[in-house]
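Only one protein chain is missing from this complex, and each of the others stays in its spot.
Chain IDs A, B and C follow the sequence of writing; residue 1 opens each chain.
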Amino acid sequence: MIIGGILVITRKNAVHSAMALITTLLAQAGIYLMLYAPFVAGVQIILYAGGIMVLFLFVIMLISIERNMKERQFNKQWLVGIAAAAALGGLFIAVYTKGKSLFPEGRLNFDEAQNTQGVAALLYDQHQGMYMFSFEIASLLLLVAIIGAVVMAKKRI
Amino acid sequence: MLHISTLHYLVLGAALFLLGVIGVLTRRNVVIVLMSIELILNAVNLNLVAFSRYWQGIHGPTALHGQVFAIFVITDAAAEAAVGLGILIAFFRNKETVNIDEVNLLKW
Amino acid sequence: MTDPNSLSPLDLDTPDKTFLDANELVINMGPQHPATHGVLRVILRLDGEKVLGLECVIGYLHRGVEKIAENRTYTMFNPYVDRMDYVAAVSNGLGYCEAVEKLLSVEAPPRAQYIRVILTELNRIASHQLWLGTHALDIGAITPLFYTFRDREEILKIFEKYCGARLTTHAFRIGGLQYETYDGFEKDVRNFVSFVKPKIDEYEELLTTNRIWLERTKGVGVISGKDCIALGVTGPVLRASGVKWDIRKALPYANYKNFEFEIPTGLNGDTYDRYLVRMVEMRQALRIIEQAVEGIPEGPIIAKVPKVMKPPVGEVYHSIEAPKGELGYFIVSDGSTQPYRIRVRPPSFVNLQALDLMCRGQLVADVIAVIGTLDIVLGEVDR
Partner (left out) sequence: MRWLIDYILEYLKSDLTPGGAGNLFWITVYILLVFVGLSVAVICMNWLERKILAHMQVRLGPMRVGPHGLLQPIADALKLLLKEDIMPAEADAVVFWVAPFIVVLAAFTVFVVVPFGPTHAITDMNIGILFMLGVSSLSVLGIVTAGWASNSHYPLIGALRSSAQMVSYEVAMGLAVISVILMTSLNAEGTGTLSMIGIVQAQQAQHTWFVFKFFPLGLIGFFIFAVAMVAETNRAPFDLPEAESELTAGFHTEYSGFRWSLFFLAEYSAMIAVSSIAVTLWLGGWLRPFPSFHGPEVAIPYFWPPADPSAPKGVLDLVFALFPGITFLFLGAMCFYNTARMPKHPLLKIQTIGLAGFGAVLALIGLILFVPPVRDRVGDIFWFAAKVAAFMYLYIWYRGTFPRYRFDQLMKVGWKILLPTGLVLLILTAGAGFLEDPVKEWLKHVL
C-alpha cells in the first residue's frame, strides 16, 4: 500500500500513477475488511476504484500527456515541500509515541452481519439516526458537484 | 503473535497522509496533485475507520460513527474529483497544459 | 460536388494539436476498412463524433474499362461491362447491348426482349438482396446477411443454368440472346417467385419494425428531392426522396411498357425510406417477372446482326434503370469495328457524390449507414 502511495507521487506517467493509486485503494479496501467494516470496503471499491479512478483515467486520456512527460516533474519548492512534510511526519511520530499507551492491544471480534445494518441505522433510522441531516447535505453537495463539473467541462453552454 | 492494534492503522494512515502531502506540495502535474489529494482523503478515512473500531470496542458494536464519517468523506472525494477534473479540463482547454505552476490567473 | 475549400488528402499530415479541443479532427476511413464496401477511402472532418464534411477518394479499383473499349470490337467489349457493377452484371449487359442496337438500328426479337426483362429483374432482386444484407451488417444486424445470401443463391443458380456463369454472366448479345432458354427455365423462375415472396416478408419482419433499426435509419442521411436532382442522383435514392423517376416508366426501353408495375416513392428521403423503397422494388420486380414469364412468346432469340459490326458514324446515348440508378452508355462511332469512345454514366459514381451532403451534421456511425444505403459498388465507381 505504501509502495503504491510512493509510486503515485513519483511516476512520470500519469497513467502509471493512476494504476498505483488503484492498487493503494484496493489494498485499503482490504484493510477495511480487516477492520470489520465491510460496507465501507464495498463503497470504497465501487466508488473509488470503480468510479473516481475511471474518471481520472478518462481525463488523463483526454488531455494528451506526452509533452508534459518531458517537462520537469517536480516544482521549484520541492525542498520546502518535503521539509514541511517531514516536519508533519515528526509531529505524527511524536504524538504516536506519546499516545501509544492509549490504545489497547488485542483483537475485537464482532458480528460482521450487523455492520451494514448498523451503518444504515445511523444514517437513516428515526430514533438513532443522527446523521440524517448531514446525509441530505451530502446529497446536495453531490448535486452541486455535478452541476459544477458540467459547467466547467462543457465547451459551449 | 503480534496483534494489530489501532496504532498500527494510525501509523499507516499517517504515512499515506505524508505521501499525499508530499505529492501535493511537490508535483507539477495537476492530475497527480488531485490523485495525491485522494491519497490524503484515504489516509483520513483509514484513521476514521480504525477509530470507529476502537470506539466499537468501548461502546459496543453499533457505535459506527467513524464508518459513517468515512462514507461521507468518500462522497466528498467523489464530488471533489468531479469538480477538480472539470476545472482541469476547462483549464487545459484554455492553456493546453496541466502544469500547476501555470495556474496563476484568476480569470482568462 | 466537392466543396472547393475541402481539404486535400495531404492535410492528413497536419497533426491534431489537442485531442480534446480540436475543433476539427481529420480521420481517414478506408481504403482498407470493413464498412467501405471494397476500396473506398473517405477522409472525414470531425468535430468530436459529428461530421463536418468528408471527401471521397476513389480510383483504387480503376481498370480503365472505358479506354479498353476503344481497342476492342463492339462484340469483344460486351463481357467487360459485366465487370463494372459486378453484382448487377445483367443490367450492365442490357444497357450496353441496347445502346449498340440503337446505334445499329436493330431491335431484339420479342422473345429475347421478354427473357432479357426476366433476367434483368432477377438481377435487380439479387442486387437489392446483396445490398440489404451488407447494409444491415454495417448497422450491426448480422443475420439478414445470411438470409439474403441464401435466397440470392437461387437467382444465381438460375443464371448459372442459363448461361454458365453466376456473377459476370455475359447473358446478352448485341441483337438478342446467345442462348435459348434451357428446359424448365420458366418453371424455375415461377418456383423462384413463389419461393422468394415469403422470404422478402421474412427480411421485413426482421427489420422493418425493429426499434433499433428504426432508430438507426430514420432521419439519417436525409437528402431532398431537389438536391438529388441537382446532384444527378438517381435510382432508389432519388425515389426515396419523393421524386417519381424511373427510366423504365419515363423513357421505356426493352419492352417494359408491356408490364404493369408501380414505382415506389418515399417521403423523407432518409435511410429508412430508401430501405422501404428497395423492399417494394423487389416485390415489384417479382410482379414484372410473373407477367413476363406468362407472356414469353415463341420465336427467334436474336435479330439479324452482321458478324462484323460496323455501325454508321454517329453517336448514341442510351440509359436504363439499373438496380442502383440510371446506367447510361454514350457511344461514339467512327464507322469502324471499334467504338471511337464509350462513356459510361455509372449510377454508383454519381450517387456517391451525394455522400458529403448526406453526412454533414451526422455522426461517424451514420456515415457507415449512409455509405451502405447509397448502395455503391466500387467496381462501377472507378470502372
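A few notes on this one:
The rule is simple: a contact is a pair of C-beta atoms (placed from the backbone, for glycine too) under 8 Å apart; a residue touches a chain by one contact, two chains touch by 3 or more.
Fair warning: this is a prediction, and the values are worked out from it, not measured in the lab.
One chain is not depicted; across the entire complex it touches A, C.
Note on the undisplayed chain: of the listed residues A:A27, A:L57, A:L88 or A:L142, the one touching it is A:L57.
Set against the missing chain, the residues C:V193, C:A303 or C:V364 yield one that touches it, C:V364.
Remark: the omitted chain is touched by one listed residue; of C:I58, C:M84, C:L122 or C:I139 this is C:I139. Contact between subunit A and the unshown chain involves residues 13, 15-16, 19, 22, 38-39, 41-43, 45-46, 49-51, 53-54, 57-58, 61, 112-113, 115-117.
Seen across the whole complex, the unshown chain contacts subunit C at 27, 34-35, 49, 136-143, 145-147, 150, 206-207, 210, 212-213, 215-216, 363-366, 368.
Definition applied: only the chains that are shown with their structure count from here on.
This structure's chain pair with the greatest number of C-beta contacts is A-B. Distance from the subunit A centre to the subunit B centre is 4 Å, each centre being the mean of its Cα atoms. In this assembly, the C-alpha centroid of subunit B lies 64 Å from the C-alpha centroid of subunit C. For subunit C, residues that reach two or more other chains under the stated contact definition are 18, 20-21.
Within subunit A, the positions touching two or more other chains are listed as 62-63, 155. Those residues of subunit B lying in contact with subunit A across their complex are 3-7, 9-12, 14-29, 31-32, 34-36, 38-39, 42, 45-46, 49-50, 52-54, 56-57, 61-62, 64-65, 67-68, 70-72, 74-83, 85-90, 92-93, 97-101.
Residue ranges of subunit A in contact with subunit B, taken from their complex: 1-2, 5-6, 8-9, 11, 14, 17-18, 21, 24-25, 28, 31-32, 34-37, 39-40, 43-44, 47-48, 51-52, 55-56, 59-60, 62-63, 65, 68, 71-78, 80-82, 84-85, 88-89, 92, 96, 100, 103-108, 110-111, 114-115, 118-119, 121-123, 128, 131, 134-135, 138, 141-142, 144-146, 148-153, 155.
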